[in-house]
Each structure stands twice: as structure tokens, then as C-alpha cells.
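Okay, structure first, notes after.
Excluded from the complex is one protein chain; the other protein chains are retained at their positions.
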Amino acid sequence: MHISEGVLSPAILGLGAALTAVGTAIGLRRLDYDRLMTVAILAAAFFVGSLIHVPIGPSNAHLILNGLLGAILGWAAFPAILVGLMLQAVLFQYGGITVLGVNTFNMAFPAVLGFYLLRPAMVGSGRARSVAAFCCGALSVAGAGLLTALSLAFTAEGFLRAAQLLFLAHVPVMVVEGVVTVLAVSFLIRVRPEVFSIS
Amino acid sequence: MSEPSLFTLEDVYFAYPPGQEVLRGVNLSFSSGQQIGLYGSNGSGKTTLFHVITGLVTPVQGRVLFHGRPVHDEKGFRALRREIGLVLQNAEDQLFNPTVLDDVAFGPLNLGLSADDARDRAVETLHALGLTGFEDRLTHRLSGGEKKLVSLATILSMQPKVLLLDEPTNGLDPQTRARIIEILCQLPTSRIIISHDWDFLAQTTTEYMTIKEGRLVSDAPFLPHRHVHAHPLGDEPHHHHD
Amino acid sequence: MSEPSLFTLEDVYFAYPPGQEVLRGVNLSFSSGQQIGLYGSNGSGKTTLFHVITGLVTPVQGRVLFHGRPVHDEKGFRALRREIGLVLQNAEDQLFNPTVLDDVAFGPLNLGLSADDARDRAVETLHALGLTGFEDRLTHRLSGGEKKLVSLATILSMQPKVLLLDEPTNGLDPQTRARIIEILCQLPTSRIIISHDWDFLAQTTTEYMTIKEGRLVSDAPFLPHRHVHAHPLGDEPHHHHD
Partner (left out) sequence: MAAAFSVTVAMVRHPGTAAAGLLMAMIALCASLPPKRALLRRVVLVNVFILFLWLTVPLTMPGETLWTLGAVGVSREGLELVGMVTLKSNAILLAFLALVASMDSPTIGHAMARLGVPSKLVFLFLFTYRYVHVIADEWQRLRTAARLRGFVPRTDMRTYATVGHLFAMVLVRSLDRSARVYRAMILRGFDGRFASVCRFTIRPRDGLFVLCGLAAHILMIFMECFAGVLRV
């Protein structure tokens, strides 16, 4: 879930923007022009992915898929997510400019962590791969939820319970994301293993 | 009606959101056994017509009847799609599972068959189309012609009562095209086929329709005639797709 | 050679990474003024051949010569691509700018024309193809036939010496196809055209080649002959795309 404009304190907004700027700079530096196109297209695919709604019990939720994006792109996940959120801001007004930094960092940082910690196992084989992919999908969402909750909690004490609830709301999504990530990864490994050598 | 129609379009109007009307008062009553060839210029609304029939887009006005009853909602169209199988214009759009077997078994699984039955049904269908041995091929590595055949298989495995085929021979070489003609000639299924390829329609369908100014019209009589033309290997046996 | 060839393929072998060889010893010496029609079954390597000529893929063995000199690197191929224009099989891949004008002006801008000149060149090219008024249309909202025509415009605006067209009439209705034939007949440009549509090749090219078992071979002689066949409106004037 994104945080809307005008909710967070200037300190948090500034911190988020600074961290995102650093992440994006690292991500961009590692990209050359012929891979830029690939990243643009993946960013677009993930933007579209975040519009996919899946049923969860009586309600439904949209996918986030930052774990899979991180596993494929590594640091380039920062500029990709930044651009995706910018487009969301422009096209749908989810979130907005001042919270762009915080929202990007919240989603991209767990994704990059996933890249370093879980990806080696994800491109392996058998059970280990499924477990790693599940963790990657689920934990990236958990991380994003946690960071979002923390940004709220650090803004004003009054938001504390809201932040906790927000995190809890992420739990079913985590499970679904984990499952979808496992299947998507096994599909990609079978059909297009080169995907995992883009970053 | 004396003979009950399988599905009916009643005075259907359709427009894509910002634009002009594509369909303007289409009427069609389709009975079991009919084999219609549908042609018309690019952008005349042929594909759109198929999408209206299968409920992929909702008419602005008019309605779709299935076995005589109006279909209002997605639930009604789900029932309709079990009997009316649409093969999309672009074979790539039809195939989304990793392997051919997964893809051909996908429909039967959704019809409620058990995993084993769905598998058997898929293997059987592939066999009937001469695609035995393709089960474990990756769908997106198939050649253009193979993709066309497999996408036909994904619908045939659901054993629909009516086949809607959207330009099934586009981009195919003459041999593959001949194979599709042969397969269709052996199938008794009712059908509507969209094509720019008149010769193909003449071999696979019995009535002709076209879309003119948003209206579906039955076509002029069918006249055999002759042409002189030339092409490489013109002295060897061959056939033409026009 | 007495007449200098524009480009030459010398004993080219090519295979996509995991698979089998697609091209196995292709030789071709193309001189200014030649107009070649290339046909062959699906997956025989026609598209791949075009990609080798323009340096989009690198042969495993053999080489490409341009004006008699071997082309080794991307820089050499850039010079080659200014004179040899390739229109891709899939028009959707060819169009990547938001508007038609942007797309048609993209090539000229890269040739070093000023923004105004590139704009003029684009407008002129669109006019020549009967696409005046399309400048501000969004490329992804065009109909199939319009996309094909615009993708041709994006290459013609670069005024290449050789045109490589990959299935330019696929999925087009007979009228649009006739329009493309007319446009090509008016252009004196040297060309190689890939198509499964022999009648189209007969009207737009003068020599015929095919790919058999990875080798490029000149085709058998050209024989006029006649057929009887039937189609709707067969009594009205019409032409056939086969």
C-alpha cells in the first residue's frame, strides 16, 4: 500500500528521498543504454503487474511483485520502481511527488535485499528454488509493509496502531505473492533462464 | 423459429470508448450445422463481432441470446463459452502456459475434468491434429505454423459445439495452410471463420457474410470463374490461397 | 565481378544459441537494381537472413561485405543500415514512438537531419503513401493495415538504396494489399521481399529465391498457367493474392 501525500513528516520524506536518490544512482550507473530498454519494459511489466487483482477470500488485493523484480534486476529495481511509481502518480494519482522517495525506498530496498540474499538459491533447482522464490516474494512484501508501517510510526505516535494494522493487512498478500512468485520463477527458469542474467 | 438457434445477436450496436460505432445494428441467428465464412476490409469489425458473441466486450445496445435466452452477465457468458470456442486472431495471444500439454489441458481442467482426464483429452486432441510428440515443447518456441495449430488444439480439446476462427491461416506457408484446411474439412463442427483468403473460405465454409458499414450482410452468390496467373513452380501441382 | 555488388554474403552460417543451424552456407551478391522475391516454408530462415544482412545477428561463420568491403563491427553496420532499410515482419515492433510523426521522423533525425528537415521529410513521406493527416495519430491505436503502411513509411523516410520487406501484406485486406503493390511498383528502389503470397511477389519483384535446408537457391522458371476457382463476387472485377 502506498502512503498518500501530506501524511508523513518532512524528516521522513527527506530521508526517503535521499535514500532513493542513492539507490537510483547506483542502479543507473550499472545500466548501459542497450539494457535500459529492457529495464524500461520490465518496469512497465511490473507496473501492469501491480494492477492485477487476485481474489483472497471474500475480498481481493493487487499484486506488488517487487520481490520478483528485485530478483531479476538487482539494483536497477530502484530506478524501475521509481519510474513505475511516477507513472502511477501521473496516471492514477496513487501516492504523489513528495512521498515518491519514501514509497520507492520502501518497495525497492527489500527487493534489492532479496536479490543478494535469495537469488542465488532461486536460480538453483528443485525444492530449494521453490522455497527461496516463495521467501523472496513473501518477504519483499513483508519488508515493504514493515518499512511503510515504520514510516508512519515515526511520523507521529498517533499513527502507531494504524501502522500495525497496515502491516497485518499485508500478511495474506505476502502468502499470495510468495505463491505467484514461485510459479513465475519456475516458468521463467524453464522457458527463459537468461532472464536471470540481465542484472 | 422452427429450428431453435444456438445463439442469436439482436440489433447489436458496439463502439470502442472514445470512437465511432463499429457495429450498428447487427442481427444474426446461428443454428447448429451452419458453416459461415466472414470477410470484410481491415478494421470493419469482424474481430469485434466475435468478441461480442463471446461476451469479451459488451454491446452498447442490443443483446446476445444463447439457446433462446438472453445472456446478461459474465456468469451467463461463462456457460456460453463452454459451447462456443473462439480461436484468437493472433496465436501468441492464445498460448500462455509453459508447455503445449499444459496449454491444451487448461480448458478441460476448467470444464471440471480431473487432472488425468484432462491430460488424456489433451493428448487425444493433439494426436487428432497430427501433433503427437509436441506435449513437452515450450509454447513460445514453436514456429508460427505450429503455434496456429496448437492454439486450435487448445479450443478443440474443450469440444465446443461451435468454432469461431479468426484468420486461422495468416502468415502460414502453403503446406501448413493445406493441413489446416484438411483438418477443418474432417471436423463436422458448426463454425464461423474470418479470413481475407476467399479460396480458403470456399474450401472450409458453405455460406458467406461480410460487414458493411457496421452491418452484417449475407453475400452475393458464389460463382466459379477462371484466372490466368503465374508463379514459381507453376507447372507443378499446387493450390492457391485466394 | 564486373558490376560492383552493393552487398554480399559470403558462405554465411548461422544458428540461434542452443539450437540447430538455420543458415548453412548462404551466398548472395546483390547489385543495385535487383528486385528479388524470397519465399520458403515457415521457420526456414527468411527473417533470419534479413537479420544477418543488417547485422542484427552475427553469423557463426562467413561474412557480410558492403560495397566490396567486409563489415566487422557495429560501426560498419550503422553505415550499412543507412542504405539498406529493413521493414520488420511485425509492424507492432517497428512502431515505438507515441505518434506517427515522431515515428516517421525518427530515422531522418538519426541520419543527422535538423528537426525541421526531418519533420518535412516525414510529412512528405506520409503524403506519398496517402497517409496525410495521420501525423498526430497514436501509433498503438492504428488498425492492422494502417500499422503496416506506417511501418513502411518509417523506412522510406530514410530514403534507403535497398528495401528489405518482411511479409508486407500479411493480414491485409485485398484493397490495402493492392495499395501496397501500387506503391511498390512506382518505387524504383532495389529490393528483397519475403512473402508467402506468390501473386504479390510476381507483381513487385523480378527474380525468385527460396531457402532450402539452410541454403539460398534461385528458383525454377516462371510459368503462367490457369486455374478455375470460386469465391463470392467472383463475377466482379477482382484480384487474387496468391
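Brief remarks on what is shown
To keep things simple, chains are lettered A, B and C as they appear, and every chain counts its residues starting from 1.
What we mean here is this: contacts are C-beta pairs under 8 Å (C-beta built on N, C-alpha and C of every residue); 3 or more make two chains touch, one makes a residue touch a chain.
These numbers come from a predicted model, not from an experiment.
The chain omitted from view is touched by exactly one of C:23, C:118, C:149 or C:211, namely C:118. Contact with the chain not shown here comes from a single listed residue; of C:23, C:52 or C:105, that residue is C:105. Here one chain is not drawn; of A:49, A:110 or A:145, the residue touching it is A:49.
Within the set A:122, A:141 or A:180, the residue that contacts the chain not displayed is A:180.
The chain not displayed touches chain C at residues 51, 54, 56, 78, 81-82, 85-86, 88, 90, 92-94, 96-98, 101-102, 105-107, 109-111, 115, 118-119, 122, 140, 154-155, 158. Across the interface with the omitted chain, chain A contributes residues 1-8, 10, 13, 24, 28, 31, 33-34, 36-45, 47-49, 51-52, 54-57, 63, 65, 79-80, 82-84, 86-87, 89-94, 96-98, 156-162, 165-166, 176, 179-185, 187-188, 191-192, 195. For chain B, the residues touching the absent chain in the complete assembly are 54, 56, 78, 81-82, 85-86, 88, 90, 92-98, 102, 106-107, 109-111, 140, 154-155, 158.
Quick note on the criterion: only the chains that are shown with their structure count from here on.
Chain B and chain C have Cα centroids separated by 30 Å.
Chain A and chain B have Cα centroids separated by 40 Å.
Look at where the CA atoms of chain A average out and do the same for chain C: the two points lie 42 Å apart.
In chain B, no position touches at least two other chains. Across the assembly, chain A contributes no residue that touches 2 or more other chains. Residues 39-43, 143-146, 167, 170-176, 196-199, 201-202, 208, 210, 219-235, 240-242 of chain C touch chain B in their complex. Those residues of chain A that touch chain B in the shared complex are 187, 190-191. On the chain B side of its complex with chain A, the touching residues are 98, 138, 140.
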